[in-house]
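Notes follow once the structure below has been shown.
Right, subunit A next:
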Amino acid sequence: MDATFFIAAGIAVLATLRVITSYNIMHALLYLVVSLLAVAVVIYVYGAPFMAVLEIIIYAGAIMVLIIFFVMMLNLGLETSEHEKAWLRPRIWIIPGILCLILLGEMLFLIIQNRQPAGNIQVVEPKAVGMALFGPYIIAVELTGILLMAGIVGAYHLGRQQKKISHRFLENFEL
Partner candidate 1 sequence: MILLILLFILLGGALLSWIAASRSVLLSRWVALGALLADLVIILQIWIAHPAAGTQWIYSYRASWIPHFGISLHFSMDGLSLLMLVLTFFLGALAVLISWKEINTRVGFYHFNLLFVLAGITGVFLTMDLFLFYFFWEMMLIPMYFLIGIWGHENREYAANKFFIFTQAGGLLMLLSILALYFIHAANANVYTFDYFDLLHTPMQQSTARWLMLGFLVAFLVKLPAVPFHTWLPDAHTEAPTAGSVILAGLLLKTGAYGILRFVIPLFPEASQYYANLCMLLGVIGILYGGMLAYAQTDLKRLIAYTSVSHMGFVLLGAFSFNELAYQGVVVQMIAHGISTGALFIIAGTLYERIHTRNILQMGGLWAGVPMMGSAAMIFVMASLGLPGLGNFVAEFLILIGSWQASRWLTVFATIGLVVATAYSLRIMQKVFFGSYTREEQLPDLNKRELLVVVSLVIVILLLGLYPQPVLNTSQKTEQKTAYVVR
Partner candidate 2 sequence: MNMHPTTAGLLLAGILFVLGLISVLIRRNIIFMLLSVEIMLNAAGLAFVVASSHWGTADGQVMFMFILAMAAAEVSVGLALILQLYHQLRTLDSDEANRMHG
């Protein structure tokens, strides 16, 4: 528990705030990457170096890159920013914002109600994680495999560009 945490936390929150508020999707994504990196630092601070690495590699690396690639593929440019600007009117966000802030308040309040004895941050070595992962949780790992398979099959089926086919009722659709 030191300044590192607070700095990282501050950066994370600020960067996330920028994600919410920026009109340009690319900017938002980059801010999100920043935020994720900051979170990785927090994770590191909390004694989970392996997870911090994974956070950077998978989240900031793989997933964000995927989204960025996707955005670039759709070629969403200025026009989208304009849209975002138009959409992000106070009229739209004020009530949900308040609602969420209430929720935030409630959550924080409830978390602060914590009466546990304070303990130090305990470092969990990657080895221990590995032991757990391939010890008791081996079934879970396998299930994750199934999970990913479901994701892949789903993404494959949905993402595939449709061929122009002459099906009796598909003819009407312009693809």
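In picking the candidates, the idea was that all candidates are chains of the complex that A comes from, given by their letters.
One rule holds in what follows: a contact is a pair of C-beta atoms (placed from the backbone, for glycine too) under 8 Å apart; a residue touches a chain by one contact, two chains touch by 3 or more; residues count from 1.
The structure displayed is predicted, hence computed values, not measured ones.
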Numbered candidate touching subunit A, per complex, among 1 or 2: 2
Footprint of candidate 2 on subunit A - complex, ascending: 1, 5-6, 9, 12-13, 16-17, 19-20, 25, 28-29, 32, 35-36, 39, 42-43, 46-48, 50-51, 54-55, 58-59, 62-63, 66-67, 70-71, 74, 76, 80, 83-84, 87-88, 92-93, 96-97, 99-101, 103-104, 107-108, 111-112, 114, 116, 118-124, 128-129, 131-133, 137, 140, 144, 147-148, 150-152, 154-159, 175
